[in-house]
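The complex is shown incomplete by one protein chain, all other protein chains being positioned as in the whole.
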Amino acid sequence: MPVLFPTTVDEATTALAAHPESMLLAGGTDAMVGINDGHHRPGATVISVNRIADLRSWRHDPGAGTLTVGAGVTYTELMHHSIAGLVPALAEASRTVGSPQIRNAGTLGGNLGTSSPAGDGLPVLSALNAVVHLAAAGSTRNVDVNDFMVGVKRTALEPGEIITGVTVPVVDGWQGYAKVGVRNAMVIAVASTCVVVDRTRRTIAVALGSVGPTILRCPEAESFLAARLDWDSLIASDADQAEFGRLVSAASQPITDHRSTADYRRHAVGVLARRLARRAGAAS
Amino acid sequence: MSNEIFTLHVNGEARPVRDSWLGENLLDVLRDRLGLMGSKGACEQGECGSCSVLVDGHLVCSCLVLAASAVGQQVVTIEGVAPVGTPSDVQQAFVDAGAVQCGFCTPGLIMAVHDLLERTPDPDGTEIREELAGNICRCTGYGRIIDAVQQVALARRTDRSGA
Partner (left out) sequence: MSIIDRPTSTGPRHGALGTSPTRPDGVAKVQGTFEFSSDISADGCLFGATLRSPHSHARIVSIDLSAAWKISGVQAIVTAEDVPGQLTYGLISQDQPVFASDIVRYVGEPVAALAADDPEVARRALDAIEVTYEVLPALLDPELAISGEFDPIHPDGNVIRYQRIVHGDPAATGEIVVEGTYEIGMQDQAFLGLEAALAIPDPGGKGIEMHVATQWLHEDRKQIAACLGFAEEDVRLVLGGVGGAFGAREDISLQVHCSLLALRLGRPVRMAYSRAESFLGHVHRHPATIWMRHHATADGSIVKIESRMVFDGGAYASTSSAVLINAITLAQGPYRCANAVVDGWAVRTNHLPCGAMRGFGAVQACFAYESQMDKLAAACGVGPLDIRLLNAMTTGDVLITGQPVLNVAPVEECLRETDALPLPDEPVGGHVRTDGSVDAMKLPGGAGRTADAGDIVRGIGWGVSIKNLMYSESFDDYATARCRIEGGPDGPTVFLKFATAEVGQGFVTLAPQIARSVLGIDRVELDQIDTQVGSAGSTSASRQTWMSGGAVNAACELVRSLIFEHVAALHGCSAGDLFIDHTDVVDPRTGRRFDVAEACVGVSFDETAVYRHPATSEIDENGQGNCHTAFAFVAHRAVVDVDPELGLVKVVQIATAQDVGVALNPLSVMGQIEGGIAQGLGMAVMEEIIQVDGVIRNGNFTDYLLPTFLDMPPVVATLIEQPDPLAPLGAKGVGEPPCISSTPAIVAAIRDALAQAGIDAPLNRVPVRPGDICLL
């Protein structure tokens, strides 16, 4: 039968090595859209990764201060309190994804594998400098998420590799995610922003979605706010918040398409960044 | 095109599937191969929820499930909610509350509401809206549907409290 159901990562990578042309299938929420409209055919073999228990779990390492999330964890599961408490922005981003039906099937690994600049979890992973774990038959490697996403729907995944999970730091500080769409639910992001305020390292991370070929970071805005923030209260002045927003807008590279205009997207990410910075101060 | 033969477990029964092709989605298999016409397709993209079914207890869009990947999982469709002629409380509430007009979105909504009330027995108005946001209705404007959900929640609460 041309659908294979490995139950371990090793089985999956062995199968992939044996059938290099096969399609990897997790939740199917991206892949099946392309198959349904005839743009894409699965080829001869499908490797379903949904039965690999290791990919469906997550693990908090308090000593290392990290959370490792398996590639098969669904958006619904990412909203679970045990993840939301540690990485709230990831839970927030998951809540914005589609609908319960999509959240029950869509996975973080799928989001990474597709690597659309509009992928909802990706700005969060980028802002957290997540480490992406990859495995091939007989080998593993780790790649910084910002090096993993190389272009519009292009990744650094090598032939024979599967994504097994990501590791993110559990940050002391504040983090938040916001996404703009034309209606109040079920939207592809027209613009999205994740801000992570790391009190321990005194760094700010800002990652933007849907305003470039891939997720963008904003180094100038990040260092600006890190220098101006009151690190006890996490409050920045209104003027600094505004400048932060302007710098974020300036770092965006949006295009105009049928969903929105470049001008609007550029404007929107700046507003979102400013508001997220404000929320950081209000929360503490 | 190859003659796929695999078995799906649908509504408690083992159902062999013949003549499928590798990329065929679960909705098309249910309707075109297994004769279960209750689930509907309206968008092919998982945007409308008309095709909603349960797979291993999780509400998903069957148009986005590769049928052959659901082998070994328990699939429940609208046909599995209640025997024909004896609608579930959710189904009857939809009828009573005027929540059905053309009815095309209805099977998917029934699945979503059953799932919602399993997880959240007493949802408030906003929770109902958020949890059903994956189901589009073009006819009703949603008002009578929300009413139906609230009626079921109230009736079940009353039953539980023995009042």
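Labels A and B are assigned to the chains in the order they are written; within every chain, residues are numbered from 1.
Throughout what follows, contacts are C-beta pairs under 8 Å (C-beta built on N, C-alpha and C of every residue); 3 or more make two chains touch, one makes a residue touch a chain.
Source: prediction; values computed, not measured.
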{"item": "Chains in view that touch the one left out, judged over the entire complex", "value": "A, B"}
{"item": "Contact with the hidden chain (one of B:57, B:98 or B:121)", "value": "B:98"}
{"item": "Chain not shown: contacting residue from A:84, A:170 or A:188", "value": "A:188"}
{"item": "Contacts of subunit B with the absent chain, listed as residue ranges", "value": "1, 21, 31, 37-45, 47-48, 50, 77-79, 81-82, 84-85, 87, 91-92, 94-98, 100-107, 110, 125-126, 128-130, 132-146"}
{"item": "On subunit A, residues whose C-beta touches the chain left out of the figure", "value": "37-38, 92, 95-96, 176-190, 192, 258-261, 263-264, 267-268, 271-272, 275, 278-279, 282"}
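As a convention for this text, only the chains that are shown with their structure count from here on.
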{"item": "In the complex with subunit B, residue positions of subunit A that touch it", "value": "1-3, 5, 25, 27-29, 31-33, 35-37, 41-44, 46, 48, 50, 76, 98-102, 104-105, 184-186"}
{"item": "Parts of subunit B lying in touch with subunit A, wherever the complex brings them together", "value": "2, 4, 6, 22-23, 25, 44-47, 49, 52, 58-61, 63-66, 68-69, 71-72, 112, 115-116, 130-131, 133-135"}
